[in-house]
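My questions all concern the structure below.
Missing here: one protein chain of the complex. Every other protein chain is in place.
Right after this comes chain A.
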């Protein structure tokens, strides 16, 4: 019996020391070092058929405070692939540029790059800027495009093989797909608000998502409204009668101009088969006059164009946001619609 008890005691002792076994992961997550990541600003883009060039922005992703950008040269390879339509033979890197701000003045500078004979491959040299002491935080690779009205097709630019002696990774996305912007509403359009009634309609529609607009009267505007439809995004710009002095400084040359103030309403859009949907966000101002929250809004409309493509009529039916979408609570609702007709700019 004693033998069994002693064996049991030894077993109990063994269990006690078994406690030293740690119940951990087989592989430790590599989450406590934070290499800098060089990433593309977007995965895809588009421009009008007659665009002569297009810039793809490459930047360092958000990084922790106290982390310095590399002070040594990096190189990055690129290749232009999947060219189709009229893009073949017309696309190449034109330049690689970045901006430096010194003494409230913006200077555009270029990075060196080498390209293969066909221009479809090359290497960008990201060297430290003498004034910054580091490589730039972002730069733009500008591609030449055919620039013809009948341009069609697209291409893909792939970046690879980042070489560096510093802890920098080439993050995702690493490829950028370009195509010709070919939806019906693409481009710049202009609306002339000629009457107070027309302005009130515009205000009734967009006032709820723009407190600045809601406070305006007809006398405060010039009547000019532009609508710029780009790749997936658009912007209404309402010109005000009030002007301001705007000073810009580029490459050491300072210039001051008098410009009209504007009110901008930005949204993403989807235009398809006569139906147009806008999706954006608008600020909610609290009692203290500060932005308390930001709510998404959604506007539904239809569009038509004349045969020549010179006018664009947009008929708005509704505008709702996250807090006001139920029937009867919409920010704007008109079953017959409110129409604004824009002309090609």
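Just so we're on the same page, a residue touches a chain if its C-beta (ideal position, glycine included) is under 8 Å from a C-beta of that chain, and two chains touch if they have at least 3 such contacts; residues count from 1.
Criterion: contacts and distances are computed from a predicted model.
Asker: For the chain that's not shown, choose its UniProt protein name out of "Cobalt transporter CbiM", "Putative aldouronate transport system permease protein", "TonB-dependent receptor" or "Cation:proton antiporter".
Answerer: "TonB-dependent receptor"
Asker: Touching the left-out chain: which of A:165, A:247, A:288 or A:336?
Answerer: A:288
Asker: Considering the whole complex rather than only what is displayed, give the residues of chain A touching the chain that is not shown.
Answerer: On the side of chain A, residues 2, 5, 8-9, 11-19, 22-32, 34-35, 37, 39, 43, 61-65, 169-175, 286-288, 290-293, 296, 298, 320, 322, 325-326 touch the unshown chain.
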